[in-house]
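Okay, structure first, notes after.
Every protein chain except one is present and positioned as in the full complex.
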Amino acid sequence: MKSVLSRLLMLVVLVALLLSACAPAATPAPTQAPEKPLRVAIVMPSSITDMAFSQGMYEAWVKVQQEMGGPSKLEIAYSENMFKVPDAAAAIRDYASQGYDIVIAHGSQYGTSLAQIAPEFPNTTFAWGTTTDTFADQGIKNVFAYNPAAEQGGYVLGTIAALMSKTGVLGVCGPVEAGDAKTYVDGFKYGAEQARPGVKVQVTYTGSFSDVSLMAAAAETHIAAGADMLTGSSQSVVGAIGVAKEKGAKWFGQQWDQTSLAPDIVVANQVYDYTGIIKDMIAKRKAGTLGGVAYTLTLENGGLTIKYNDRVPVPPEIKAKADEVIKGIIDGTIKPLP
Amino acid sequence: MPQRSEIKRILNQVFEAILPIMAVPVALIIGALILLLLRANPGVAFSALVQGAVGSTFSVTQTLVKATPLLLVGLGITIAFRGGVINIGGEGQIIVGALSATALALSFSQWPGVVLLPLCLLVGTLSGALWGAVPGVLKARLGVNEILSTIMMNAIALQLSNYLLRGPMIDPAEIEAGTRIAQSALLPRQVWLPRLVPQTLLHAGSILAVVMAILVYIFLWRTTIGYRIRAVGLNPRAARYAGIPVPIYQALAITLGGAFAGLAGAVEVMGVQRRMLEGLSGGYGFSGIVAALFGNLHPLGTVPASVLFGGLLVGADKMQRAVQVPSAFVDTLMGLIVLFVVSSRIWAVRRARRRETYE
Partner (left out) sequence: MNDLFTIPVILGIIYSGLRLATPYLYASIGEAFVQNSGVYNLGVDGIMLMGAFSGFYVGMKTGNLWWGLLAAMGVGLLMGLLMAVVSVTLKAEQGISGIGLYMFGLGLSSLLFKKTMTGVESISGFQPVRIPLLGNIPYLGDVLFNHNLLVYGAFLLVPLASFILYKTPFGLMIRAVGQNPQAADTLGINVDRIRYITVSLGGMLAGIAGASLSISLINLFQENMTSGMGFIAIALVYFGSWRPWGIMGGALLFSFVNALQLWLQVLGVNFPYDFAVMLPYAMTILALAISVRRAAMPDALGKPFERGEF
């Protein structure tokens, strides 16, 4: 018995020693910089290297950080893979209570929690998306909302794909028919059908945002069924891109520039560019407005951009048609959804 | 000397109870080494872990919020394991329980809370039980292995949820706004489980879970059905000779397991989220298994075990924020902790055996 107790004690002491040994001198003394950096925290449902939803937001902040002059001007903290909502809610609250100036809840599933947290931190700016709801109707004034009008770029890419296709068959590899995946797919399909009546747009969903293997099989199926132009949404499309590359089908990227994965087959991408709204939020915050604006990322305001890949040339007449479509969407003569 | 052996017995029990906790620091030491490799300060990291779990009122409540579904699922796992069946279907059962509680609350949103709230909990429980009964019956009647069927039932529940949340049950506001997020409308206020501490997520479901733990204890050790479930799990052959219809009790065990996971789903939706959305099950179906086994498959042991495990999960997230390591580090650390804790049990078993040979 004695030996057990002593062993137990020893272990406890050892661990205590170890912990205290590497504990820092309390909290690191806050070195007063001449100008306090703006502090932002991002909470995201997937990884910052997902080539899609989360990476788009993270990299936008990094870009703004560079423009502003580095970490001394803008400090970025992030929590990734927060697909469990209660964990995300805890992170959002924790960042706010640590005094972060701006907290981004980058997932529409975080909304209910955010509506409960935001009123407790009236001096913090929150932003969440994808949504159009700033909770203004609940009397909350410090929440921005953002929503990509994914159907717009979808329509443009659908137009290009339909006109470039030799077989007249397009394949869409969707994850779950919801959110911007749905609006993108609907826009793509509609755009293709408008540009080339009679074109066949095959749509599959795998029922998962992460099943890379099934996504690859979906791309195989599309190609076997005659599709030569493919697109898709979510982080799992990397599987489909791999197959397209192997079989020589062309790919259209969504959410993020996916060219680097397959430089020989990616034709164009719809890229979400949050830098515009980020800068606007920062400016608004400086001017004393902490929220209340619902941003929509559109082709018009530069929140959505169509990024071509120079290595896969698009025939000039098709590119001209795409430009025309973009113009039409911007001036409202083309409605990207049926 | 009877008194002395009594003390010895108690000390032994105490030792066995704290042994799993002792293994945690060993895992943390390895975690510290990984942190050093990641160029993060382990001291800062681990003090953040402790702080994140119990450092403030909010973090304590957060730990308890996390522990609640773990406990409920763990209770179901405990019953199933005690009956000799392995229920890996917790995820699916949670989803189904949450879905049906949501559907009921939204369809009868005019009903008063005193009726609707308990009814939602009940329906959540029953549908979880139903989702557990399918593998149960398949096993009892057709000999389909429950590990196979529960894994498959998880995938089916997930797709069912995807379908309902993007179609029939989607929040009308999502269609109106064109954002089409797969989530239900907010539940009517009268079915929200009351919050125990203002400005936290701690809800009455936590108390319910503890009450359930006591009930499960009474059920397993003080009722005939409970006794038979344990007998079936302990030695099916002997149970059969004793005239217990083994397949029926195995099916019952897995059904009850499903019931508790279903209740966990309903509680999660009514207490925390207040609407059904994707990812609500949050891996509790799996981590509940860990909590149950940490608790020695004893309903009362599962209570502290789920608090401990919940605290670790909450603290680890805080650690991720404090030293900004990739979230994957948390998974790695959790895996190590589970491996070490489960391995440490050999010493307890050895001691127990040595004692038996002495006596």
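Residue numbering begins at 1 within each chain, and the chains themselves are lettered A and B in the order written.
To be clear about the criterion, contacts are C-beta pairs under 8 Å (C-beta built on N, C-alpha and C of every residue); 3 or more make two chains touch, one makes a residue touch a chain.
If you're wondering where the values come from, they're calculated on a predicted model, not measured in any experiment.
Among the displayed chains, contact with the absent chain in the complete complex occurs for A, B. The omitted chain makes contact with just one of the residues B:Ile86, B:Leu119 or B:Ala204: B:Ile86. Considering the whole complex, the residue from B:Ala67, B:Cys120, B:Leu138 or B:Ala259 that touches the absent chain is B:Leu138.
When you scan B:Met152, B:Ala177, B:Val210 or B:Leu300 for touch with the missing chain, the hit is B:Met152. Take chain A: the residues that touch the chain left off the picture are 47, 49-51, 55, 81, 171, 177, 202-208, 210-214, 216-218, 220-222, 224-225, 235-236, 238-239, 241-243, 245-246, 260-262.
As for the chain not pictured, it touches chain B at residues 34, 38, 86, 88, 138, 142-145, 147-149, 151-153, 155-156, 159-160, 162-163, 167, 286, 289-290, 293, 326-339, 342-343, 345-346, 349.
Criterion: only the chains that are shown with their structure count from here on.
A straight line joining the Cα centres of chain A and chain B is 31 Å long.
For chain B in complex with chain A, the residues that touch the partner chain are 8, 11, 15, 18, 22, 25, 28-29, 32, 41-44, 46-47, 52, 58, 62, 65-66, 158-159, 162, 165-166, 170, 173, 177-183, 186, 199, 201, 272-275, 277-280, 282-283, 313-314, 317-318, 320-321, 324, 326-328.
Those residues of chain A lying in contact with chain B across their complex are 1, 4, 8, 11, 14-15, 18-24, 41, 45, 47, 77-87, 89-91, 93-95, 97, 108-109, 112-113, 120, 130-133, 147, 176-180, 182-183, 207, 337.
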